[in-house]
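In this view, the complex is presented without one of its protein chains, the others remaining in place.
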Amino acid sequence: MSTEVPPSETPFVGKSVVTLDDLSRHQILELLHKAAYIDAHRREVSHTCDGRVLATLFYEPSTRTRLSFETAMLRLGGKVIGFAGAQLASVTKGESIADTIKTVSNYVDAIAIRHPKEGAALVASRAASVPVINAGDGGHMHPTQTLADLATLQSRFGRITDLTVGLCGDLTFGRTVHSLIETLCRFGNVRFVLISPDELKTPQYVIDRINATPSCSYVEVRDLVSVIGNLDVLYMTRVQKERFFNEDDYLRLRDTYILDEAKLSLAQPHMAVLHPLPRVNEIAVEVDDDPRAAYFEQVKNGMLMRMALESSVIGDELPGYVPLEPKEVQA
Amino acid sequence: MSTEVPPSETPFVGKSVVTLDDLSRHQILELLHKAAYIDAHRREVSHTCDGRVLATLFYEPSTRTRLSFETAMLRLGGKVIGFAGAQLASVTKGESIADTIKTVSNYVDAIAIRHPKEGAALVASRAASVPVINAGDGGHMHPTQTLADLATLQSRFGRITDLTVGLCGDLTFGRTVHSLIETLCRFGNVRFVLISPDELKTPQYVIDRINATPSCSYVEVRDLVSVIGNLDVLYMTRVQKERFFNEDDYLRLRDTYILDEAKLSLAQPHMAVLHPLPRVNEIAVEVDDDPRAAYFEQVKNGMLMRMALESSVIGDELPGYVPLEPKEVQA
Partner (left out) sequence: MSTEVPPSETPFVGKSVVTLDDLSRHQILELLHKAAYIDAHRREVSHTCDGRVLATLFYEPSTRTRLSFETAMLRLGGKVIGFAGAQLASVTKGESIADTIKTVSNYVDAIAIRHPKEGAALVASRAASVPVINAGDGGHMHPTQTLADLATLQSRFGRITDLTVGLCGDLTFGRTVHSLIETLCRFGNVRFVLISPDELKTPQYVIDRINATPSCSYVEVRDLVSVIGNLDVLYMTRVQKERFFNEDDYLRLRDTYILDEAKLSLAQPHMAVLHPLPRVNEIAVEVDDDPRAAYFEQVKNGMLMRMALESSVIGDELPGYVPLEPKEVQA
């Protein structure tokens, strides 16, 4: 039957998502498919999670991410409880994360957790009796950002493969770009163009990941202008002053990695500019009105992917939605 | 046709309200009419905004105002996301208000913004793709407070014209009273009695506004007791110690501007006492039980006017509501 799940597939319902490795390729494609369906059927899906409650447990503030998780649940008809950083003191009183999670598991149908310590989301997922979604822990790894990135490629190009993807700026410390590269390698057929100063090059383990993928390749360059004309996607990141040994280096390099209309005029008309936000000055405001600017679409796609993910792990079916056929996953 | 909108009218749907000048006289009367309808049809209107989401973006805390905006949306069937001051740090990270607003525009159907900087609400309204309502920016200008004041006059007197309106206390720094005077002048036929110490008189630009309105007049007095018997409305404000050059002046004047039962006994039986709240000691608690005390009604009216405004700018019709006829606006 067309909706049969391959033996390798674990079911979505009840599943915690700490890293994207917790999701199979099929599941990621299913989420992309669902996000597109949700966007086209906002009203139809607006009661999918009626009676459900999501907890947003943010042990450090991250308002943008919190509002996206919360809106996603509200737009599905569900409700939200939680806390946001400032009230942290009262949560702990020496209590372990596991105990807090066991308590909150009595209240809600799913938990989104943000925590400054690496591994906190994994600990939470083991203590919980409901699915836990990692909203960022330690080094700001958070799988739903990468899902937002993938959904933006999907909506702009109709695919997440067969693309030339430039990543520009701080490629050393930006976990966002590492996670995106690793995930694109799982699907294959991507040419990466790694654009950074020597001080902020891509770490070896990420390079190794590309090298281990026969259908993928990469080049490393210092100069955005020289390669922008070849790109389907330009993923911008922030270059933070404190990454540099001295201010002269920073000032010298900074402008090279700022995207403005002049540099953008060299790009192909179909290129998409992504950025995980917030931006400071690495994309000039004048670029916002260019049809290639996709970073506010990315925000919308983040919400749609969280809607897809939350409804999936809770186990609520989107009305009228027809699942991907397994053969489509092969495509 | 009776519901035809005059050519001068801009439509409500999608409209941002940064100041009351963004609303025509017709629109203000329509809001008053809607608020009265909502109060009489609480259950009927409780699903008007089903599926809608409001963002309350409070860059400085103002719990009273925030709870009013939020309750208004909840009572209409909608939902709320947002932040409140304490979590500010995480919102910014150097991000511009415009970027935050563009992000949040992807999540919600309307935004209420409170910000310490004058002009922030205007910047927000220009960046947003959804309507923005100013919940106070710089000097605590916020149009919905004035709408609450007007609704209280309307519900007490059935009109917002043909009234003798006393304003008492700090008339120099109280933006609330300036906004009320200016708005009443748009409708005309009000006699203002401006009651304040010399140190806290009404600014010239507000006096000019009254003088430019043929149907309005004013007198300035120092003494509340001498005029209270002539008033239909007494609008009290706080006299803050720090406005005075020395403590002796403050102590000497303070009592003159405290409303108690003794002073109230000199007023007409139909007079209404308003106050924007919070009060400190400028109205004695003993006055609360007097039928002339209207300041907690004003709180209710604030919520009703926010319900009227939120549903109007989002474009959701109140079930069963019949719009004002244009000719009624002339009256």
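Chains here go by letter, A and B, matching the order in which they are written, and residues are numbered from 1 within each.
In the analysis below, a residue touches a chain if its C-beta (ideal position, glycine included) is under 8 Å from a C-beta of that chain, and two chains touch if they have at least 3 such contacts.
Keep in mind the model is a prediction, meaning the values are calculated, not measured.
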The one residue from A:Ile81, A:Leu251, A:Val285 or A:Val322 touching the chain left out of view is A:Ile81
Consider the whole complex, including the chain that is not shown, and state which of A:Asp99, A:Asp162 or A:Glu261 touches that chain.
A:Asp99
Touch with the omitted chain, as defined above, among A:Ala55, A:Leu171, A:Leu200 or A:Met307
A:Ala55
At which residues does subunit B meet the chain that is not included here?
43, 46, 60-64, 67-68, 70-71, 74-75, 84-86, 277-280, 285, 288, 296, 299-300, 303
For the chain that got dropped from the picture, name the residues of subunit A it touches.
51, 53, 55, 79, 81-83, 86-87, 89-95, 98-100, 102-104, 106-108
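Heads up, the rule we're going with is that only the chains that are shown with their structure count from here on.
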On C-alpha atoms alone, could you tell me the rotation angle mapping subunit A onto subunit B? Nearest 5 degrees is fine.
120
Any idea how many Å lie between the Cα centroids of subunit A and subunit B?
42
